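Left out: one protein chain. Kept in place: all the others.
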Amino acid sequence: MIAYIARRVLFFGLTLLLTSLIVFAAVRLLPGDVETAVLGRGAEPAARAALRQELGLDLPFFVQYANWLSRFLQGDWGNSYSIKAPIMPLVMERLGNSLRLASIAMLIAIPPAVLLGLLAGLNEGKPFDTAFSLISLVLVGIPEFVMGIILINVVALEWKLLLPSASVPPDASFGEALPRLILPSLTAAAVLLAYIGRLTRVGVIAELRRTYVRTAVLKGLRWRQVVFKHVLRNALLPTITVIAISIGWLISGLVVIENVFAYPGLGRLMVFAIQQRDLPLILGGVMISVTVFALANLIADLLYAALNPRIRLS
Amino acid sequence: MRATAQPSTLKPIQTLRLNLARRGRLLRRLWRDAPLSVIGGVGVLFFLCMALIGPYLTPYDPIANSLRDRNQTPSWAHPFGTDNFGRDILSRIIHGGRNIFALTGTATLVAVGLGSVIGLYVGYLGGWLDQIVMRLIDALLALPALLLTLLLLGALGNSRFTVLVAIVILYVPIVTRVVRSVVLDVKTKAYIEAAEIGGESRFHILFREVLPAVLPTLAVEGALRFSYAIFLVASLGFLGLGVARPEPDWGLMVSEARDWYALSPHMLFFPSAAIVALVVCVNLMADGLRRLLEYSEVD
Amino acid sequence: MRDSSRKISRRRFLGLTAAASAALLYRVSPTSAQVPTLSPQGLRPSQTRAGVIRVGWEPVRRLDPAFASSDSEISFLTAVYDYLVDVTTTDAVAPRLAQTWEVSEDGRQYTFRLVPNAKFHDGKALTAEDVIYSFNRLRDPAVGSPKISLFDNLEGISAPDDLTVVFTLKTTEPDFIYSLTDNSAVIVRAGATNFDTEFIGTGPFKVERYIPEDRTIFVANEDYWQAGLPYAAGMEHRYLDSNAAIEALRGGELDVVLRMPNARFVALQNDPNLQTVTFPTSGHDALRLRMDSPPGSDPRVRRALKMATNREEINAFAQLGLGSQGRDAPIGEFFAEYFDPNSPLPPYDPDGARALLAEAGYHNLTFDLFVPNTGTRPDFAVVIKDQWAKAGITVNINLVDEATYYGDDGWLEVQLGITGWGARPSPQQYLDFSLKSDGKWNESRIADPELDALIVTAGTSVDRAERIAAYKAIQRKLAEDGPLIIPYFFPTVGAARKEWDFEGGFAVQAFPGRTNFTRARQV
Partner (left out) sequence: MDAPILSVERLTVAYRLQGEWLEALHDVSLSVAAAQTYGIVGESGSGKSTLVQAVMGYLSANGAVRQGAITFEGEDWLHAPRRRREQLWGARLSMVPQDPLSALNPALTIGEQIAELVMRHTRASRRDAQARAVEMLKRVKLPDPEGIARRYPHQISGGQQQRALIAMALASPDLRLLVLDEPTTSLDVTTEAAILDLFAELQDNHRAATLFVTHNLGVVARMCQRVAVLYAGAVMEDAPTETLYGAALHPYTLLLLRAVPRIGDPTPLQAIAGRIPSLRQRPSGCVFAPRCPVALERCHAHKPPLERAADGHLVRCHRWREIAEGTLRLEDESAELKRREMGRAEIAFFDQLLSGEPNGAKATVMRAEHVRVRYGARGILGRLLGAKPPFRAVDDVSMRIPRGKTLGLVGESGSGKTTFARSLIGLIEIESGTAHLLEMPLRGTPRQRAKATLKAMQMIFQHPEESLNPYRTVGQTLRRPLMTLLGMKRAEADRAAADLLRAVNLPADYLSRFPGELSGGEKQRVAIARAFAAQPALILCDEPVSSLDVSVQAAILNLLAQLQAQYEVAYLFISHDLAVVGYLADYIAVIYRGQLVERGAAESFFTPPHHPYTEALLASIPLPDPKAKSRRIRLPDDQPSGAVPSGCRFHPRCPRYLGEICRAQEPPWQRDDQGRYYRCHIPPHELAELQKEDGA
C-alpha cells in the first residue's frame, strides 16, 4: 500500500515535470517576438535588448526552463503581455470559474450516469439497455458547440426558461450564478453523462459475468442484495478512474463551451492567450489545468486503492 | 464447456483470410445481435462513398457563389438549401466531408501506425525503455486534447497540416498504451516464448506473432480515434482554427451559420446534423467491431 | 491576433479594419452623436441616478489611450475620460472639456478655454497642463503611439494660464481640429503612465472593477462636471463575441449591442423588446484598379467596368440594404454638404460595357481580384464576379487573410483589389492619401494633375464654398472614369432594449465606441 502510494505520488510529480517541459518547449516554439508583444511597436532596439535580458530570452533553453520553473513554483508567474496584469490571480480566478462550471456539470451528470449505466447493465440486451446505448451514443456524438447553440436558442431564447449567456457577475452569490450556469453545465453534462454511463454499464456487465455473482445468487440472496452488495461494490470501482479521466475531457470540452457561452473560464482565457501568443499566460494556464487533471487522477488512484482491499491490504 | 472451436468462432483477422460465407455468417450474427452497429458501418461507408464520388455528383461548386439563390430554404434544386453566399449546402457538406475524411483519416492512420509500432516494441522489450516511454506518454496524456492542439496551432501555424500533426501527437500515446497493454498480455503466451526459443528475429516475433493478436483491438481503437478526430476537427473548425474561409468545413459552416440562425436556420441544422450523424455512425461501427472481436473470444 | 503584425498600426491610423475575428466588422473613426451641447452654466437639477446599463463589446486589450483602437477600448476611454473637443453626427465640432475656442487669422493658432469645474476621479482639478501632457504623450516617439503622425503638422502646445491651451501649427490646416477629436485624444492626468491598471479621468464614469477578458464595472462619477450626468447609476461593459452578445441581448442579459454582423442586426430589427437604429458613415470598401498599366490605363476600360457594375445590388447583398449608396467617390451622403447625388455615373449596362471593352480591344477580359477575408468584402467581391460575368469579364476571387493583404504593402501592388476604408470626419484624408499622385497610399497609381490641384484646394482653402465646389468636381471626375468603384458606405448599427430611453433618441456614433451613455435613462 505504502509502496503503491509512493509510486503514484512519484509518477504524479514526474508527469507534471515532463508536461511542463513539453509545454514550455512548445511555447518557446511559438513565433511572433516577445518584445513587440510587451513593449508594443516602435520600441527602440535598446529597450528590446534590455527586455530580452530581463526575460532571459538569450539564455540557453534549459536554463530558461529551470528559471521559469523555479519562479513558477514560487508562485511568481510573471505578467501577461497582452493583459498588463500579473498572471497567477487572473488564471486562478478563471480556474475557479471553470471548476465551478465543471463541478456543476459533474453533479448533474454523474449520479444519473451511474444509475442509468447500472440499470442498462442489469438489463443487458433488453429494450431499456438498447435505448440507453443508442441515446448515449448519440449524445456522445453531438459536439459541445452544437449542443450549446441548440440549448441557447431553444431553451433560453425560444422558451425563455434560462439565461442564454453565462457571464456571471464577479461577486455573484451561487444563487445568482446558478441560472446562468445551468445551460453550459448541461452542455458539458450531456456528453459526460453518456460517457460515464456507458462505461458504468460495461463495468456492471463485466462484473455480472464473474463467478462470485453466481456464488452469491446460489446463497439464495435476493437479487437486490446481489446487485447492491456484491456487484456494485466491484463495478463502481473502475468508475472512479473513469470520472478522473473524464475530467481531462471536461477541460477540453469547456474550452469550446466557454467560448460558446462567453463564460469567463480558463478555457476561454487559453484560446485568447494562444491567439495573443501571450507566452507566460499560456504557460500558466496550461500548467494549471494540467495540474488539476493530474491531481484528479492521483486522487482517483488513491481513492481506488483505499476502496479496493486487494490494493489496500497488500 | 470447452467445445472445440468452430470456424465461425475464429478471430476476425482469420475470417478475413477465410471465405466470404464465413464472413457473411459473422455479419449476419452481428446483424442479429446489434443491427445498429451494422447500420453504423453502412453509414460510415455511405459517408465515405459520398466523400469519394460525391464531389463528382454534385452539380454545384462548394465555393462558387450564386447571389440569386442565397439563403434558400431546402428545395429540390438544393436539398439542404443554400447559405448566405447562395452556395449549395449539400455540396459544401459533401466536400467538407471529403476534407474531414482526408484529414482525420490520414491522421488516424498515421497515429495508429506509429502508436502500434511504438507500443509493440515498448511493450515487448519492457524495462527502462518502457518506463521512460510510459512516463512520457503520461505527460502527454496529462495535456487536455484541445489545449495541446491550440498550443500546436499557435506554434506551428494555423493550418490543416498542423491539425494533422496535432491529432497524431494526441493519439499516438493513446494508441501506444492500448497496443502495449495487449502486447503485455500476449507476450507471456507460450507461443511467443516458443518463437523466442525458436531463435526467431525480434521483427518476426513482433510483426508476425504479436501483431496479429493486436490487430482486432487496433481496429476498434482506430475507429474510436477516428470518431474523436472528427469531433476535434469540427470543434477546431468552429473556433475558426485549422481552416480558412471559404473552405467547406463542417465546424466552420456551423459557426458561420450562427450569424444566420434567425434568418435561415437550415444553414445551422444541416452541417450540425452531418457532424453528429458521422460521429454516431463511426461510434456504432466501432461498437460493431468490438462485438466481432468478442465473438472471436467466445468459447 | 490583432497585434501580430506591425503593419496593422498604420492600418489603424488609416482606420482600415483590423478585425480578424468574424465578430469584429468595421472600425470607423470619430464623428459624434450626443455631445453635451449645453453651456457650462446651464446645469440641470441633479436627479436620482438609477440602473446599470449593460453594453456588450468584444474584449479589450490595450487601455492606454496611446494604443487603444477597438470600439470596446475606445468606449472604455469615452466612459472614463473626456475629449477636448467632440464632433457631432452633422460633422460639426462640438465643445467638451473645451467650452469655447477660436482660430487665429492665419489659421495656425487654436486657442481653447477649458471648463472650470472638471475634476479627475482622484479629486485633482483639470488644468491646461493635463491637456498638454495628454497630447504630447501622443506625439512622443518614445511612447510609440500609432497616432503620432496625426500631429506632424503641430508645432507646439502652450498654456497661457491654467484654463487655456494654445495649439500652434506649422502650416494652415482647416481640418486640423478634427485631429483633436481623434479616438485617442482623451485628456489624461498629467504624469499618468500605467494606463492599463490605473483609470483616472474626468469622465462621467469611474472604473469600479476591471476584470480582463470578462467585464468592466463602472459607477457614475458623482461629481462629474456636467452636473446631473450620467443618468444611470452605473455601466457595465461585458466582453463577449458578437454571437454571445446578441443572444445575451435577446435574453435580457445585455441592454445595448452596437456592433454585429448585418445578418444578426436584420434579425434583431423585428424583436419587439428592442429598439434598433442604423446610421450612415463615411467608411466604405473601394474596388480599385491600377491605372499605371493596361487594361486599367485605358479610360474606356474603367468606364466599362463602372457600366458593368450594379451598385444597388451590391449594397443590397453585402450590406443587406443597410448601407448608404456609393457613387464611386469616397464622398457619400454622410458628408451632406460635399456630396453630389447626381455625379455623372455611367448607367448600369452590361452589354454597353462589353461593347466598350471590345472597342478598347479587350475581349473576354480576365482579372485576379484580391480581397481581404473580413467584413463584407468577400460578399462585395462575389457580386462583382457575378455582375461582370454578364459583361464578359472573368473575375477570379482570391480571398486572402487580412494581415496578408495589408502585409508587406501587397495591397498597394495588386492590380485589382478591394480595400476597406474606415470612416473619417472629413473626406480630405481619403483624397490626400489615395487619390493624389503623390499620395501616401495611392493604390490605383492615379496621376491626374487636375485632380491633384482640386484635392489641394479642397484641403487647404479657407473659403467654404470653394472647398465644396472642389469636392463636387472631384466626385464628377471619379464618376466618369475614375479608378474606384465604391458601391456603398458602411452603416453603423445598434440595438438596445426598450427598458432604456435615450435622451434625444437612441443614436450610435459612426465609430460606435465613441457613443456615450450618459443620457441613457432606465424606464
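Just so it is clear, A, B and C label the chains in written order, and each chain counts residues from 1 on its own.
Note that in this section a residue touches a chain if its C-beta (ideal position, glycine included) is under 8 Å from a C-beta of that chain, and two chains touch if they have at least 3 such contacts.
This one's a predicted model, so the numbers in the text were calculated from it and none came from an experiment.
Seen in the complete assembly, the chain not on display touches A, B. Annotation: of A:Ala3, A:Ala46 or A:Leu73, A:Ala3 touches the absent chain (contact as defined above).
Residue B:Pro212 is the one among B:Gly24, B:Pro79, B:Gly157 or B:Pro212 that touches the chain missing from this view.
Looking at chain B, the residues touching the absent chain are 1-11, 13-14, 25, 29, 32, 131, 189-202, 204, 208-209, 212-213.
Where chain A meets the chain that is not shown, the touching residues are 3, 6-7, 10, 210-212, 214-222, 225, 229-230, 233-234, 237, 308-310, 313-314.
By definition in this document, only the chains that are shown with their structure count from here on.
Chain C has its Cα centroid 43 Å from the Cα centroid of chain A.
Once the centre of each chain is set as its mean CA position, chain A and chain B turn out to be 23 Å apart.
For this pair, chain B with chain C, the centres built from the Cα atoms lie 49 Å apart. Counting partner chains per residue, chain B shows two or more touched chains at residues 255, 258, 261. In chain C, no position touches at least two other chains. In the complex of the two chains, the chain A residues touching chain C come out as 32, 36-37, 39-44, 80, 82-85, 90, 93, 152-153, 156-157, 160, 163-165, 167, 170, 259-262, 264, 268-269, 272, 275-277.
Contact residues of chain B toward chain A in the complex are 36, 135-136, 138-147, 150-157, 227, 231, 234-235, 238-239, 251, 254-255, 258, 261, 268, 272, 275-277, 279-280, 283-284, 287.
Looking at the complex, you find that chain C touches chain B at residues 21-22, 242-243, 261, 263-264, 266-268, 313, 317, 373, 378-379, 382-383, 385-386, 399, 401.
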